[in-house]
Every structure is written in C-alpha cells, then in structure tokens.
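Just one protein chain is left out here, and the rest sit where they should.
Entry: chain A
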Amino acid sequence: MADVLNVGVNLEAFAQAIGAIQALRSSVSRVFDCLKDGMRNKETLEGREKAFIAHFQDHLHSVNRDLNELERLSNLVGKPSENHPLHNSGLLSLDPVQDKTPLYSQLLQAYKWSNKLQYHAGLASGLLNQQSLKRSANQMGVSAKRRPKAQPTTLVLPPQYVDDVISRIDRMFPEMSIHLSRPNGTSAMLLVTLGKVLKVIVVMRSLFIDRTIVKGYNENVYTEDGKLDIWSKSNYQVFQKVTDHATTALLHYQLPQMPDVVVRSFMTWLRSYIKLFQAPCQRCGKFLQDGLPPTWRDFRTLEAFHDTCRQ
C-alpha cells in the first residue's frame, strides 16, 4: 500500500467528493428546470411571482450548499501529489493488474531512455560544435540571419580570381602541374599531375574543393567523349587509398574566410605524395604493409605512414 500513500489520495474523501459532485450537478439542473418551467399557474399574479422566487431561492441555496460541501471535501482529498516525478501518469502504478497491462513499468523505462537520450544528445552536440566539419562560411553561423550575408563573399568569387589563385599555386610547385578547365559553367575542374607518380582530379565550387579522385600516372583520366572522368575510381588499391585520405584532408584543411589558403595547404599536402613509392613508413620502417606502401601523410609534418601505423 506504500504506493497509495505516495500518491497521497484520501480514498474515502474521494468517494464522498464524487457524491458531492453528483449532488451539485443535480441541484444545478434543478435550478435550470425551475427556470425552464417558469411561473406555474396560481390564483394571482403576485402569488405566482412569490412562489417562483421562493423556489428559485431554495434551489440556489442548495447549489451554494452543495458547492461548499464539495470545496470542503476537495481539501480533504488532497492534491494528487505533484511531487511525483511522473505527475498524473504516476497513478498508473495503482493499476492492480500489472501482469496484463504493464503500462507503468514500460512508461518508466521509456522515461529513463528519453532522459538518457537527451543527455547524450546534448553531449554529442557540444562536441560536434567544437569540431565542425562544415567548410564554407555561409554555414558557420547558427542564426538564420547571417547565412544570406556570408554567401556572396565566399561562394561567388569571380572566375578570374580563382584562376589567379590556381596559377600562383601552379608556379609554386615545379614538380606539380595544374591544368584548369571549366567544362560545366563557372565551376572549375583541375587536373593535377604530380611528377610521374599520380594524377588528381579536383572538382571545385568557387574556391572550395568539392571532390578529389587520385589515379595512377599511367591511368586514363578522361571519359570516352574526352571530358574529365570525375566518377570512376582508380584500378589500383594504392590510389583508392590515397583518394580516401585526400577526401579526409579536404575536411581537415578548413578556414572558411580564406579559401585560397585552404587550397594551397591541400596542394602542399598533396605534393608530399611525390615520394609515394620511395618513402618508407616513419613508424615501422617498412615499405609494404598488406601489399600497400605508406599511403597516409601527416597533415602537419607531411611524414609518410601506413594507414594502420598512424597515431
């Protein structure tokens, strides 16, 4: 019976209160019956009025009496325990047929889960906000107001500016040649040839790099109709791996206000693959692991590691 006490309901007073409500309802309906019936036939008009008013008064008095009684009882009933964590749904625990309708225990479980979920979601959102993967400035602000403002400055750069940035990078690295084309409107596509080691197709959106595919020096990078093939992957596992790492690098190098610095950092990182087949792993000292050379390049030191040897 502990549960009942917890709920804090005086059951006897409760039953009386229900009775009082019934009494109140009937007395109220008597008032309206009286009003509906109006003045009954009496000998004199004065008599009729007197009798009506007397009746009406009686009925109102009984309404008043019943109402007072109900108020008194409702204080006795007590509040159905507002400090119960589940409020009124806590009353489900009173259900005597737990086995058939285990609503209450299910409700408690669901409540616990939703609490946990909220807690973890809060933690995750805090962490993710610290390391945002969004690369363009127009997505940085959480407020909807900022978005339309940021867009024009970073996403709509004149093609001439993009050309200048790319040709400056091209001149910076002699062993790297960059060929820029615009087969689909304003977005630039780059074909980067690194020594005699590899070729990289870079799909740009303004000065942001959208996609990169790394292929071998001796692999075809064009489709049958002579366009850059931006969809098919390399036939060699080593370049498929480097493609994965290059995609990771795109997410790593981000500085939304200075997209040209990002492109330059990415190209500097990419240039370290000139020794793809010549550099042993800086951790295990070997060339091969599972048939692959060290395909990972550290983002800061540019040192070569096997995928599984990097920290």
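Brief remarks follow.
The rule we apply is simple: contacts are C-beta pairs under 8 Å (C-beta built on N, C-alpha and C of every residue); 3 or more make two chains touch, one makes a residue touch a chain; residues count from 1.
Throughout what follows, contacts and distances are computed from a predicted model.
Candidate names were "Probable constituent of 66S pre-ribosomal particles Nsa2p", "protein-synthesizing GTPase", "Cytoplasmic tRNA 2-thiolation protein 2" or "Mediator of RNA polymerase II transcription subunit 20", and the UniProt protein name of the unshown chain is "Mediator of RNA polymerase II transcription subunit 20". Between the chain not shown and the residues A:Leu92, A:Leu191, A:Ile230 or A:Leu292, the one that touches is A:Leu292.
The omitted chain makes contact with just one of the residues A:Lys36, A:Lys100, A:Lys196 or A:Arg300: A:Lys196. Only one residue from A:Ala20, A:Val77, A:Val202 or A:Val238 touches the chain missing from this view: A:Val238.
Think of the hidden chain as still there; on chain A it touches residues 196-197, 216-218, 235-239, 277-278, 280, 286-288, 290-293.
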